[in-house]
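Here's the structure we're looking at; comments come further down.
This part shows chain A:
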Amino acid sequence: MDLIIEPGLTHFLAVSAILFSLGLMTVLSRRNVIMVLMGIELILNAANINFIAFSRFTELSLEGQMIGLFVVIIAAAEAAVALAIALNIYNRFKTINVDQISQLKG
Partner candidate 1 sequence: MELTTILFYLFSVATIGAALVMVFSKNIVHSAFALMFTLIGVAALYVLLYADFIAATQLLVYVGGILILILFGVMLTSQKSDTLNFETVMVNVLPASILSVGAVLVLLAVFFSTDWAGSWTTEHSDTVTGLGNMLMGDYILPFIIAGVLLLIAIIGAILMSTRISANTQESN
Partner candidate 2 sequence: MEFQLFGIGILSWIVFIPIVGMLIVLLLPDKKHDAMRWTAVVVTGIQVLLAAVLFRGFDRSMLGINEAESFQFIEKFNWITVESVPWVGKIEITYFLGIDGLSVIMVILTALISLIGVISSWNITKMVKGYFALYLLLVTGMMGVFVSLDFFLFFIFWEVMLLPMYFLIGIWGGPRRQYAAIKFFLYTFVGGVLMMLVMLALYFSVAYTDPATGNSIHTFNLLHMMNPENFVAGSLLAGIDTTWRYVAWLALFINFAIKIPIFPFHTWLPDAHVEAPTPISVILAGVLLKLGAYGLLRISFPIFPDATVYFAYMMAVLGMISIIYGAFCAMAQDDFKKLIAYSSVSHMGIVVLGIAALNTQGMVGGVFQMFNHGIITAVLFLVVGVIYDRTKKRGLYDFGGIANVMPRYMGVAVIGMFAALGLPGLNGFVSELFSFLGAFESYRWLTIISVSGIILTAAYILWTIQRVFLGEAPPQFESLPDLSLREKFSFIPLIILIILLGIYPAPAVELMNTSLSQLVELVTIGIN
């Protein structure tokens, strides 16, 4: 009983799993580029939770946190670029609805 209540590795992993799938949901379903972006951030965070959790509970000690740190940085960079691109898209198409931007196909 205690084991189930007392938060262990699996609990955190479960949280990350849920966040991951929610991020996936966002990416798949929201048509707004920026929403999609948020979804991606969510996925990255889920991954990060994993790292941190592992660094807490397994022999992947501090390195987990290390990776987490870098991931945050990368996420920031990617977000910046992505938003720039979103702006560019908006200037070209006057919309940032992903499903309306489909000239290239076939």
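Quick note on the criterion: contacts are C-beta pairs under 8 Å (C-beta built on N, C-alpha and C of every residue); 3 or more make two chains touch, one makes a residue touch a chain; residues count from 1.
A quick word on the picks: all candidates are chains of the complex that A comes from, given by their letters.
Small disclaimer: the values here were computed from a predicted structure and weren't measured.
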Identity of the candidate that touches chain A (this complex; choices 1 or 2): 1
In the complex, chain A residues that touch candidate 1: 5-15, 17-26, 28-35, 37-39, 41-42, 45, 48-49, 52-53, 55-59, 61-63, 65-66, 68-70, 72-81, 83-88, 90-91, 96, 99
